[in-house]
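All protein chains but one are shown at their positions in the complex.
Showing chain A:
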């Protein structure tokens, strides 16, 4: 099972002028084994959706529910959500100086499984995941995200996705800033994850090009803090041809 249900989600952030509502009632269901793409112009609230689901302290939930297989995610801490099966691939993965990738991955895997991974198989798994993402084996000894190129950061996120094996992956603009080769590698990582049983993917993107490599089951156009229109993959094609203008004008 991997059903992510978002119902009438409302989220605000604190600004100098008081609370500002960013998400104005988002409703979405990602069924078992489905991949949904969320597309929208800058500032539409796509990333807010991703971070709110993951529990970033900057965002205040003012209404609605988010459940994973029926469990209330919003009542959980950030790490409890991850242990419940949620994974957020970040647009700007954070540097953690002095903490090696190897130590980080083992600590995360131990936390998520509730027990330390078996050393021998784990090393193989890590090396395999790194190789698939075209990351050098010495990568494990580097500090988390420190000095990584933009592409390395994203491929490192995808290696984590493979190793931590969540139920649902929320990918926040994982495709942004990648050249075509890196985009293909990252897409392959997403597709390999999708091939596993019962995995849900929420793919948040500004551009349609990743959808050439990762075929979504559903596409949602996100404008001004809510879903403006939903459809099949053909909706992405329309966006590719015509851009967001029609949706942005409709929402004004």
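A few remarks follow.
In this section, contacts are C-beta pairs under 8 Å (C-beta built on N, C-alpha and C of every residue); 3 or more make two chains touch, one makes a residue touch a chain; residues count from 1.
Note that in this section contacts and distances are computed from a predicted model.
For the omitted chain of this complex, the UniProt record lists the protein as "Fe-S cluster assembly protein SufD", which is one of "Succinate dehydrogenase / fumarate reductase cytochrome b subunit", "DsrE family protein", "Anti-sigma factor antagonist" or "Fe-S cluster assembly protein SufD". Among A:93, A:151, A:200 or A:216, the one in contact with the hidden chain is A:93. Residue in contact with the omitted chain (choice from A:54, A:68, A:190 or A:235): A:54. One of A:39, A:129, A:164 or A:239 touches the chain omitted from the figure, and that residue is A:164. Touch with the chain omitted from the figure is made, among A:82, A:126, A:158 or A:211, by A:82. For chain A, the list of residues touching the undisplayed chain reads 54-58, 77-83, 87-88, 90, 93-99, 103-104, 107-108, 111-112, 143, 160, 164.
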